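The complex appears here minus one protein chain, its other protein chains still in place.
Going by the order they are written in, the chains are A and B; count residues from 1 in each one.
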Amino acid sequence: MMHVRDPRKSTVSANRRLWRHFWPKAVSARFGISLILFWIVLALLAPWISPYPPNAQDMAALADLGPSAAHWLGTDLLGRDILSRILWGARTTLVVVPVATASAFGVGTAIGLASGYFGGLVDRAISGLSDIILSFPTLVLYIVLIASIGPSLINIVIAITLASAPSIGRIVRGLTLELRSQGYVAAAEMRGESTLFTLFFEILPNARGPLLADLSMRAGLAVVTVGTLGFLGLGLPPPDPDWGSMVAENVTMIPVYPYMALFPGLAMCSLVIGFSMLADGLEEEQ
Amino acid sequence: MLAFALRRIVQLLVTAIISSFLLFVVTEFSPGTVSRQILGPYALPNQVALLDQKLGLSQPLPQRYLNWLSILAGLKANPLGDPALGLDLSDSRGDRYFGNFGYSLMFKQPVRDVLREPLENSALLGAVAMVLIVPLSLFVGILAGANAGTRLDRVLSFGCLIVTSIPEYAAGVILLTIFVSYFNWLPGTSPLLATEEWSIASQLVLPVAVLTLATVGYVARIVRASMADTMTKPYVRTALLKGLTKRQIVTRHVIRNGMIPPMTVLLLQLNWLIGGVVVCESIFAYPGVGRLLLQAGLFGDLALVQTITLLSLAIAAVTQLLADISYVALNPRVRLT
Partner (left out) sequence: MSPLLQVENLSLVYGGDQVVRDLSFTIGRGESLGLVGESGSGKSSVANVIIGDLPKIARAQGRIRYEGIDLLGASREQLRALRGRRIGFVQQDPGASLNPTMRIGRQLAEALEQSDTPVRARGERAAEMLSRVGFDNPGAIMARYPHQISGGQQQRVMIAMALLPRPDLILLDEPTSGLDVTVEAAVINLIAELRAQFGTSLLFISHNLNLVAKACDRVGVLYAGDLVEEAPAGEVFQNPLHPYTQGLVNCLPGQAAVLRPIRGHVPSPQERGPGCLFASRCAYHLAGSCDAPFDMTAPDRSHRVRCARLGDIPAFARQTGAPEARGLDTAPPAVTIRQLRKSYPASGGDHFVANDGIDLEIRQGEILGLVGESGSGKSTLAKIIAGFDVATSGTIMVGDTDIASLPVRRRSRALLRQVQMVFQNPDSTLNPTHTIGWALGRAIRKLETPGTSPKTRVPDLLGLVALLPGLGSRRPKALSGGQRQRVAIARALAGRPRLLLADECVSALDVSVQAAIIELLQDIRARTGTAILFISHDLPLVRQISDRIIVLFRGKPMEVGSASQVYSLPLHPYTEALLSTGQHRAPELEQLVPGTARPAGGCPYVQRCARVVGDICWTQAPAYQRAASGHEIYCHIPPDRLLELQRASLPAHG
C-alpha cells in the first residue's frame, strides 16, 4: 500500500515539520543544543537577571570572598560578583563566536567551492596558500597576528577567520569534488545552468549535513579560542568581563580561592561541550 | 623512497620560504617599530627616522626581508650589534654566523642565548606529553573502534568528547583546584626549580597532564573513527569468514589499515601541541618557549617572535614530512615514482 499524503493536510503540519527539521534526532545533539540555548538565554537576559552590574565592586564582600547568600558564586579580589561577571561574559562570548564562525565559514565555503569546482590553477593557488597558513600552529598564528594588529573585536574575528577558513575550505573542497561528479550536477551543466546556480542550488545544499556538523564544531573551537585569547591577555581589553580573562585574573588565587577561576572555567567548558555534542550528534545523523 | 623524500623536502623548502616571508610581512607590519622600541616613547620622530636609516629599516619590505635572510644565513652583520650605536648589544659568536636570529630587545641578548634554556624546558614538556599521548590515544582509539557500537565504545567515545571539549586553561584550572587547592598533592606553579617541598618531577605532573588531556581525546576519536570504518571493510569480513578470531582479525587486518589515515593526524598533533604548550606554560608559570613567545608578543620583541614562530614552523614542516613518509611506508598502494 502506497501512503499518499493529502496535500491539504501538509499546510497544517508545516510548523511541526519545520520544528522537526531543525530539532536534531540524536540524543547527544539535543543535549548539546539545550546547553547552547541555555547560555544564549542567560546571555540575553543578563541585564535583567544578573544580581549586580559586572564591574560593580562590593566592598562589604571583601571580608569574605567565598560564595554566600549575597554572592552565590563568590566575588573576585576586587569584590566583583562572579555570577554576574559570568553572565555578562557569556554575552561577550556569544557575540564574538557567531560573528567569527560565520565569517570563517563564509570565506572557507567560498574558497572551498571555488577550489573544488574549478580545479586546476585556482585549486592549486588556493590549496597552496591554505597549506601555508595551516602549517602555522594555530595559537602561534593568533599570537603573531594579534600582537601585530592589536587586540580588538574585529581583529579577533579576522584572526579566527584567517586561521580556520583554510581548513573549512579543505572540507568544502572535498565535498564539492565528491558532489560535482554526481549525475545531477552534470545534468545542470547540460541544461546550461550558470556556475553560481550549480554551486549554490545543486552542490551546496547536499553538503549541508557534514557542514552543519563542522559548523558546530568550529563554533566550539571559536569559544575555546576566544577564551584562550582572553586568558593569554590577547582578548578584549578589560574591565569588561570575558570568561578567559576572568580565569587569567584569578588563576594565581587558585590555591586559596579556587572558585574565582573555576566557575568561569566550568562555564566555558559547558558551552564548548554543548557545541561538541551537537557536532557529534549531527555527524551521527549523517 | 629516497626520491620521494627529496621531492617532499624541496616542496617543504619552498613552503618555508613563502611562509617565512608571510611571517616577516605580518610581524614587520606592526605599529611599534624596532627603533621606536629602542629609543622609548619620548624619542623625537627625527631620532627614530635616523635610527631607522642606520638599521636599514626604511628600506622597502622585500629588501628588508632579504637583509634579514642574509643575517640569518651569516652573510651580513646585524646592524643592531654595531657598537657605534651604543645599544650595548653583543654576541659572543661574532657578528656573522649561520643561524643568527638577531637580538632580543626585551632581554638585550642574542635570541639564541635567550632561547636555549626555554627550548630545552619546552622540549622536555612536549616529549613527556607525547610519550603519554601516543600510546594512550592509540589504546583508547583502537579499543573503542574495534568494539564500535558496543557500550564500551560509547563510554570511551563520550569520555573522549568531553575531554576534547575542555580548553587547556580550563583543564588547568580544574586540575589545580583538585590537586593543589583541595588535596595539596602537587605544586601550583612549575618554575622548574627544585624546592624542599616540590621536586622537579612533581612540577611536571600537572603541565603534562593538561597537555595530555587536551590532545588524547581528539586523537583517540580520530583513531576510533578510522578503526570503526576499517572494521566494516569487506576484507575484514573475509578474515572473519576464514575463521580467524576477533583478536587475530584486529591485530592482523584492522590495525595497520586503520592506522593509515590517523597517522598524519597523529603527527600533526605536534602542531596543536605547540599551541597547548603556550597556554600550559602560562598557567603554570613554566619557563618554556611558549610563555616566552607570549611575553615577546605582548612586549613586541619582533626578533624573538619571529624566531620562535620560525622554529614552530620548522617543527611543523618536519612532522609533516614524517607523516608523509610514514603514510607511504604503511600503505603499499601508494606508488613511488
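Basically, a contact is a pair of C-beta atoms (placed from the backbone, for glycine too) under 8 Å apart; a residue touches a chain by one contact, two chains touch by 3 or more.
Just so you know, these numbers come straight off a predicted model, no measurement behind them.
Checked against the full complex, the one of B:L240, B:V265 or B:L298 touching the unshown chain is B:L240.
Here one chain is not drawn; of A:W23, A:W72 or A:Y184, the residue touching it is A:Y184. Shown as candidates are A:G128, A:G150, A:P205 or A:P237; the residue that touches the absent chain is A:P205. Listed for subunit B, the residues touching the missing chain in the whole complex are 149, 233-235, 237-245, 252-253, 256-257, 260, 330-333, 337. Subunit A residues in contact with the hidden partner, per the touch definition given at the top, are 1, 4, 7, 182-184, 186-193, 195, 201-202, 205-206, 208.
FYI, only the chains that are shown with their structure count from here on.
On the side of subunit A, the complex with subunit B involves touching residues 28, 131-132, 135-140, 143-150, 220, 224, 227-228, 231-234, 244, 247-248, 251, 254-256, 258, 261-262, 265-266, 268-269, 272-273, 275-277, 280. On the subunit B side of its complex with subunit A, the touching residues are 15, 18-19, 22-23, 26-27, 29-31, 158, 161-162, 164-170, 172-174, 176-177, 180-182, 188, 271-272, 274-276, 278-279, 282-283, 293-294, 297-298, 300, 305, 308-309, 312-313, 316-317, 320.
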